[in-house]
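Complex shown without one protein chain; remaining protein chains in place.
Naming follows writing order (A, B and C), and every chain is counted from residue 1.
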Amino acid sequence: MVFDIGLALLIVAVAVWTIAARDTFAAVIGFVAFGLLLALAWVRLAAPDVALTEAALGSGVTGVVLLGASTRLRHAEISAADKKPGAMLRAAAAVLCTVVSAGLAAIVLVLPHPAPTLAPQAAANMAATGLGNPVTAVLMAYRAIDTLLETVVLLLALLGLWSLTPDPFWGGLPGRRHHDDPDGVLTFAAQLLVPVGILVGIHIFWVGSVAPGGEFQGATILAAMWILAAMAGLVDAPPVSRRWLRLILVAGPAVFFTIGLAGFAMADGFLAYPESHAKLLIVMIEVPVTLSIAATLALLVAGPPERMPQQ
Amino acid sequence: MSDATVYGLCSAVLVGLGLFGLIVHPELLRKILAFNLIGGGVFLLFGVVARRGAAAGFGGDPVPQALVITGLVVAFAATALAVALLRRLFQETGRTTLRSDG
Amino acid sequence: MSLALDLLTILAVSAGVFFFLAGTVGLLRFPDALSRLHALTKADNLGLGLVVLGLVFQEERLFAALKLITVWLLTLLAGATVTRLIARNARPAGPRG
Partner (left out) sequence: MAEFLLAAAGFVLGMVALGLVRILWGPGDADRIMAAQLLGTGGIATLLLLAEAMHVPAAVDVALTLALLAAFVSVAFVKGSAGSEADGA
């Protein structure tokens, strides 16, 4: 209890810093710290699956995207920082936000007893899938349609991002080319870290059927390792017009959708799995989905194309 | 007051803080950061609801937990898209805010 | 046997926690970036190592123990790399040029 109160206060303190810091770079560091502390809170809330996602995606990869933007926009931000809104508006905003917080806090305090729960339904559903991790069972069977739509949302976000490409670079390579580290420290570290990281990513994906983990967490780690290799200059991004790249991107949602449709023939509806083969089918969906998500996340971090292959 | 309630109150504060940042910061990148703080608060509230719904031998209700995982991934996609929009705005106009008088 | 192991855990974890304290004091008290870097990385990585050692005494399965040690080795590698990179960047702006 004391631990939880301390952690909650720390989370709020870091959030205040993220909002109040003058320098955007410092605010982004505050945000990464915020994600790390939230991961601890998720462990305390008995949600290790979410803790994994938060540590990898919410803090790590999101932090890198925001950091890249903050360094590129740094000089512009300094001049914009002078144009803060007036004291009246700030006071009004403070009052409004206090009311919102107080309202939410009141709701938290009067939440019903006993709490409503879908856990028994999820447990009943889990038995049919042959999976040992309830969260994966929910993602892949009980609420599989959400997960299917989510993979599509990721693809749509990537399409939106690519459509912001300046005309001359259409179909080119995303991000800047990073060169080898002058004294080789980064190259050395990346050569060691990336293989270990790929192993960890596959491990986290694979244990997802029986223990906390799963395709989103594993895919995020794989994506992060690819970006690390790119930052160390070990690999370069492919041009986004390559057909094999686009095949990897759509393979996951396509397989997911196909097996979902096959549910009409094999079982009793869309995304229904026949009980005897449920686990096999789920693994058949998860492998390409993991690859697709990893590629999509990595390309979302890399940003729109900014150069052509010849350069 | 249970452990979950502590985090519930924390999430209420986070949503308020994020909303404040979203309103008062003119820089778009700071607005994106603030928006992610609101997201963190909302997800934490889901976590509290999940923890309170512990049943059937699970430490928490897996349905809200799965929703939060989905939400985190979508929040990341939205952030990446927003950052790309902001960078394009900066390339085109040299501005990082939405004000036209600056 | 289990009591002895518990005692070892308590000793190692306490020592580890002490090094975290030392690292944080160094981070707060040392005058310039390079000496803070020195205090932080040495003390904290040793602290984490001792915490891992203490927890290994509690593990019954080899795989779990190996995983704990992997976490420490990864942190060491990351710490060493990043420290080197920060030091390279901090030097031109540092007090002694």
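We adopt the following convention: contacts are C-beta pairs under 8 Å (C-beta built on N, C-alpha and C of every residue); 3 or more make two chains touch, one makes a residue touch a chain.
From a predicted model like this one, the values you see are computed outputs, not experimental measurements.
Q: The complex has one chain that is not drawn here; which of the drawn chains does it touch?
A: Within the full complex, the chain left out of view touches A, C.
Q: Using the touch definition from the top, which of A:Cys97, A:Ala122, A:Leu148 or A:Ala224 touches the missing chain?
A: A:Ala224
Q: When the complex is taken as a whole, what residues of chain A touch the one chain not shown?
A: 2-3, 6-7, 10, 13-14, 17, 25-26, 29-30, 32-33, 36-37, 39-40, 43-44, 46, 48-49, 51-52, 55-56, 59-61, 63-64, 67-68, 70-72, 176, 178-179, 186, 189, 193, 196-197, 200, 203-204, 207, 211-213, 217, 221, 224-225, 227-228, 231-232
Q: Touching the missing chain, which residues of chain C?
A: Interface residues of chain C facing the absent chain: 6, 9-10, 13-14, 16-17, 20-21, 23-24, 27-28, 33, 36-37, 40-41, 44-45, 47-48, 51-52, 55, 58, 64, 67-68, 70-71, 74-75, 77-79, 81-83, 85-86, 89-90, 93.
The rule is short, and it goes like this: only the chains that are shown with their structure count from here on.
Q: Which word fits how the chains touch one another: line, ring, star, complete or other?
A: line
Q: If you tally the C-beta contacts, which comes out ahead, A-C or A-B?
A: Looking at contacts between chains, A-B has the larger number.
Q: Just give me the whole-number Å value for how far the CA centre of chain B lies from that of chain C.
A: Distance between chain centres: 32 Å.
Q: Where the CA atoms of chain A average out and where those of chain C average out, how many Å apart are those spots?
A: Taking the average C-alpha coordinate of chain A and of chain C, the gap between them is 28 Å.
Q: Determine the centre-to-centre distance between chain A and chain B, using the mean Cα coordinates as centres, and give it in whole Å.
A: Distance between chain centres, rounded to whole Å: 13 Å.
Q: Where in chain B do residues touch two or more of the other chains?
A: none
Q: Could you pull out the residues of chain C that touch at least 2 other chains?
A: Residue numbers touching two or more other chains: none in chain C.
Q: Can you name the residues of chain B that touch chain A in the complex?
A: The touching residues are 3-21, 23-27, 29-30, 32-34, 36-37, 40, 43-45, 47-63, 65-70, 72-81, 83-88, 90-91, 94-97, 99, 102.
Q: So in the complex, which bits of chain C are touching chain A?
A: 70, 74, 77-78, 80-81, 84-85, 88
Q: Would you tell me which residues of chain A are touching chain C in their complex?
A: Answer in residue numbers: 183, 185-186, 188-189, 192-193, 196.
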